[in-house]
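Structure provided below as structure tokens; questions to follow.
For this depiction, one protein chain was excluded, whereas all remaining protein chains were kept in their positions.
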Amino acid sequence: MSERLVELEVLRYNPETDSEPRLQRYSVACREEWVVLDALNHIKESIDPTLSYRWSCHMAVCGSCGMMVNGEPKLACKAFLRNYEGVIRVEPLAHFPVERDLVTVIDDFMDKLKRVRPYLIPKEVKAVSDGEYRQTPAELKKFKQYSMCINCMLCYAACPEYGIIPKFIGPAAIALAHRYNQDSRDGGRAARQEEVAATEGVWECSFTGACSDVCPEHVDPAGALQQVKIRSTLDWYKEHLMPWLKA
Amino acid sequence: MAISNKPIVWGPFAAGGTVTAFLTPVLVLLTLLAAFGHVPDVLAYERLHALLGHWPAKVLAAAVVFLSLWSAAHRLRITCHDLGVRADIAVATLLYAGALAGAAASVLFLARI
Partner (left out) sequence: MAEGMSRKPYLRREGLSWIFRHPRYLRYMTREFSCLFIGGWTLWMVWGLKQLADGPQAWFAFLEYLKSPASIVFQVITLGFAAYHSYTWFKLTPQALPIQIGEDFVPGAAIAGAHFGVWAALSIAVLHLAGAF
């Protein structure tokens, strides 16, 4: 039943009336076990209904509530108030345009996700009557961690290269391409390489590693990107130095 | 979007980063020991001159120099870009040329030993 008064400083931006964002202070009576999302919900319900933000599951599986909490990309439903002291600054996810308040424009990511073809392109097309695709536990484990991505875009907010080079396809998209490339049922790697091995694909990555640091699902996109770099490099040298070898 | 030719510069960078990771600290330690007056035997003129007189040693030394300079050049190129220098092509040309020049110089000097 314990409550404490928490100060939140939230970025506000109304595209119809504001020329630029501003910070608004809220004093919120919070329960001990609350996360930032609970505080935001309380603000919207009882203090300021105009506050806009995305959220859904409140349990770190939907990826909707990504935002900057004290300058660090976090899921608002996973940022526990008890871990913060003083005024908590809540801003929209970095490196994305601000639509309104804490809502960002995510079209860029959605477009990039489409471009890497994040779906199975089967090696062999089977009719339903031919039966199911079979996979050993080892084959599953090979790509499983990369399938845990919830598209929350925290990695894009953390990645300095994405901040500097907006065209960079980015950690999550490439990690998801890697997820399918590593899937034994898949035969679409060559098709994905057009995007993934392009200059604005994996090659803008400088292995800062911030993406893996902030990923709430422990996908380790940085690892995926380095593996893609190594494989793409070996491909390139094989193709250019030993063209008689079939891929 | 076309498949990039970045592997040309990234391959040697990765190799050079690995080589410098394994070798550079101990090599710097050797020269540092010499700086403090405890010249390791291999750094005496006769020993080093004899060692680098052998062609395999020359090739190895040249390879280590090239990979070390190349990986440093590539990393510096990325760093310049991180720090906001937008003229990437100019920076890359300058740095890679510098690395190649250093490597070429080492080959010339090693050939004379």
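Order as written gives the chain letters A and B; numbering starts at 1 within each chain.
To be clear about the criterion, contacts are C-beta pairs under 8 Å (C-beta built on N, C-alpha and C of every residue); 3 or more make two chains touch, one makes a residue touch a chain.
Here the structure is a predicted model, which means the values were calculated and not measured.
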item: Full-complex contact with the absent chain, from A:Glu72, A:Glu200 or A:Glu217; value: A:Glu72
item: Missing-partner contacts on chain A, residue numbers; value: 13, 15-16, 20-21, 71-72, 94-95, 97-99, 105, 137-138, 141-142, 160, 163, 206-210, 212-213, 220, 222-223, 226-227, 229-230
item: Contact footprint on chain B, counting only the chain that is left out; value: 17-18, 20-43, 45, 47-49, 52, 61, 65, 68-69, 71-73, 75-76, 78-79, 82-84, 99, 102, 105-106, 109-110, 112-113
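Everything below uses one rule, namely that only the chains that are shown with their structure count from here on.
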item: Chain A to chain B touching residues, read off their complex; value: 115, 160-161, 164, 193-195, 197-201, 203, 206, 229-230, 232-233, 235-237
item: Chain A contact footprint on chain B (complex, rising order); value: 1-8, 10-11, 14, 78, 81-82, 84
